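Other chains dropped; remaining ones untouched in position.
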Amino acid sequence: MQDTLTIAGSPFRSRLMLGTGKYRDFGVMRDAFEAAAVEIVTVSIRRVELGAPGHTGLLDVLAKGKYQLLPNTAGCKTAEEAVRVAKLARAMSGTNWVKLEVIPDAKYLLPDPVGTLEAAKILVGEGFTVLPYMHADPVLARQLAAAGCATVMPLASPIGSGRGVLTRASLEIIIEEAAVPVVVDAGLGVPSEAAAVMEMGAQAVLVNTAIAEAESPVQMAGAFRKAVEAGREAYLAGRMPVRAHASPSSPVQGVVTLPQPEVPA
Amino acid sequence: MIVNGEPRTHRPDLRLRALLAELKVDDRAAAVMVGEEIYRPGHIPDIALKESDVIEIVSMMQGG
């Protein structure tokens, strides 16, 4: 029986979404995508550099139909800017999916809860499939789901920081209460962190810097793939209980003891 | 006229596709916004441009 991730009615086998940023070249990116068996990839929308010949490397990798594109609104500081970029993204990419980012400051790239909710409502109203990037705030997660978002995408730690899962307790609550798939986004630095959130019950993770900036991005992509699968399978397999004390793995009966400890017969 | 955030001299009879050609923009690999109207790659009409137009010419780039 297939374990399927469903977002906005579309089924996916992979629970590892990847960003396309920061790769040293598009060949490495393409190989990393293969190694990760990725199905959903993010892109950004940017002004064309005028008077310069365009690069087609990215578009070549993202050959039509191979991946579900997930254009983001990175760089937008307000709900209004994000709505505008989302519309450009839809025209450009041909998909109505959008990774909504409303991020007012540059140092920690943390999202604006109010602006994100406002933009999400507008975009849902205009027929977008909205996957909002958000702080790991359980109440906001509920509000975004109630507003019609297709997922919620709470952060593990600041974008590109590689600091791992700093929001564990909040993620647990978000997952417990989630009416839509929870995709943990941002800050994951190594595969074990991806596995850990999958074990908690997250539906998917999104990774970019941890792969693109690894010394060997392709090998790291494969490692993330296995870790996400491991975490998902462990979640389904049902973990052992945690105990305060030890519990022996070997039988306690039949031990070959000496008649008087320390004093051989 | 504002193109991608920068002022650009407008001239009478300037049309969108001529502008794109001048700017070396491949119109099958870019989306264009003129005012609030947005056009898809390969479906960009050859409309006349006004001096007051605000134009965005965008493409898909890497990103996370």
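Chains here go by letter, A and B, matching the order in which they are written, and residues are numbered from 1 within each.
Basically, a contact is a pair of C-beta atoms (placed from the backbone, for glycine too) under 8 Å apart; a residue touches a chain by one contact, two chains touch by 3 or more.
The shown structure was predicted, so the numbers you read here are calculated from the model rather than taken from an experiment.
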Q.
Per distinct chain type, what's the copy count in the full structure file?
A. A x4, B x4
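Throughout what follows, only the chains that are shown with their structure count from here on.
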Q. Quick one: chain A and chain B, Cα centre-to-centre, how many Å?
A. 34
Q. If you look only at chain A, which of its residues touch chain B in the complex?
A. 19-23, 29, 42-48, 50-54, 56, 58-59, 62, 69, 71-72, 74, 84, 87-88, 91-94, 159-160, 206, 208-209
(Q) Looking at the complex, which residues from chain B come into contact with chain A? (A) 3-5, 23-26, 29-31, 33, 38-41, 56-64
